[in-house]
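With one protein chain withheld, the remaining protein chains of the complex are depicted in position.
The block that comes next holds chain A.
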Amino acid sequence: MFRVIAIVAGLGLALAGTVEAQTPRKGGTIRMTAPYGSSFTSLDIHTTQRAQDEIYAKGLHRSLYIWDSAEGKPVPELAKEAVVSGGGLVYTFKLRDDAYFHNGRKMTADDVIWSYNRIMDGTKAYPGARYVRVIEGAAAVEKGQAKDISGLKKIDDFTLEMKLTEKVDPGFYFFTALTSIYPADEAAKESFIQKPIGLGPFKFVEHVPGSRIVLERWDRFYKPGKPYADKVIVSVMGEAAARDVAFRNKEIDTSVLGPAQYVAYQSDAALKGTIVEVAEVFTRYMGMNPSFKPFADKRVRQAINYAIDTDLIINKLVKNKAYRATSWLPLTSPLYDKTMKPYAYDPAKAKQLLADAGYPNGFEFEWTTSQNESWGLPIVTAVIPMLDKVGIKAKVKQVETAVLAEVVRSGDYQAFVYSQQSGPDPQAALKCFHSSTPQSACNYMNFKNADFDKLVDEAGQADDPAKRGQLLQKANALLYDEAPVWFFNYNKAVMAVQPWLKGVQLNATELTHQNVEDLWVDETSPAK
């Protein structure tokens, strides 16, 4: 596996090297694809958490922070700098005074406050609320108990004070498009949803529902000399086979590859060089409900991890388009522990553990799954005979993705298979397993463990980042031992990139989410 990591790192360096070696060319059109569905959900990015929508939003909008793929962490964007006080709970942000909305108005602290208050409107269930909730008083607004977030205070037009409820790095909370800053006056109008205005490097031109979004360069973007391209077209292309034809036909500049195409592109000399891959911060797993008696016993949960030949499934079914999971925190997490080894495939040990737990003849459970090709029904179907070998019978319950999301949050399952964000912030990722985190939030297995809680709480109070890291790594190791899930894999995102498109970033949070101002096309691009 580490050989693969090395290849990824190598690819990243090669890519960076290319960017350094060439002077970015001004002009041209970047033609990206949105591969996760048959349309964009909305032009109001506050309302949608789909990865599909953030692809265009990276061109149109900006947040307080932005993800720096090279550094692997969020860095200030609309915030220029932050002074921390109040025992690590108060952040005083100096905002950019050169950020202009696409209607020509300068952004001020009022826009930030207005945007965050909007996201906390509890009647709308905006997905970004999960992040803004970390600001003091935000939860009260969400519950309808207050009108404005008390923890936000405008010092002057370009200075904002933010009081947090816990010691966290706000960068991890305010870098996605879900917390984009909207123009307070314009965004309140109904016309905003038809023609959105943002602070991004590109401004809105056209949306053809179910087909494409077109953006063009915003000349007053605050980063000198950027963006490079004149235009960005994001085409909705949910069908992998259609993307493949379009990519080979040079009609698009990027294409996300599924397992089958990954294999095909690797074996094609003309296409092999177009592959870009990164370990994303998503962990795929089978969650086990502790209120179902057999799964209440740690030995049974461990037995399941020993009973499944995970490497075989990753190799044969997922076509190596994934990395073996060794615990919860993924490969690209800053706290990923390289010394940890995954559960070995050991059916004999699994049988022994089952016998020790009082299930020498196994048991039967219902496994809820969606049809997802990478972590859904095909995987479940492959695992069932492996579990059967140790006496565990699994009955499949197939549901739609929307239903699965409801099932896991309500706890109405015995086991389920899922893909869950496990980064980039290790503290937030592990907090999902804290007993105080509701099942409806992200503690889907309703995990409760006093030792784990203690470690996460201590990490939350630690001022020393190194100590905090150690505590969280211990919590991650404890999670491995407790095995609330079958640790399946970490997603390997793979994208094909045309040779004329430069500056592609290996974004571990979602590979398709590119800071488009850094992308450029050379003169060989066939797009005008």
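Here is the rule we go by: a residue touches a chain if its C-beta (ideal position, glycine included) is under 8 Å from a C-beta of that chain, and two chains touch if they have at least 3 such contacts; residues count from 1.
Following the convention adopted for this analysis, contacts and distances are computed from a predicted model.
Enquirer: Pick from "Cytochrome d ubiquinol oxidase subunit II", "Glutathione transport system permease protein GsiC", "NADH-quinone oxidoreductase subunit H" or "Sulfur carrier protein" the UniProt protein name of the chain that isn't shown here.
Expert: "Glutathione transport system permease protein GsiC"
Enquirer: Hey, which of A:A70, A:I155, A:A241 or A:V396 is the one touching the hidden chain?
Expert: Of these options, the touching residue for the absent chain is A:A241.
Enquirer: Can you tell me which of A:R130, A:K298 or A:K349 touches the chain that was removed from the display?
Expert: Selected residue, touching the omitted chain: A:R130.
Enquirer: In the whole complex, what residues of chain A lie against the chain that is missing from view?
Expert: 37-39, 41-44, 47-49, 122-127, 129-130, 142-144, 193-194, 208-212, 235-239, 241-242, 245-246, 248-249, 251, 399-403, 405-406, 409, 421, 438, 440-442
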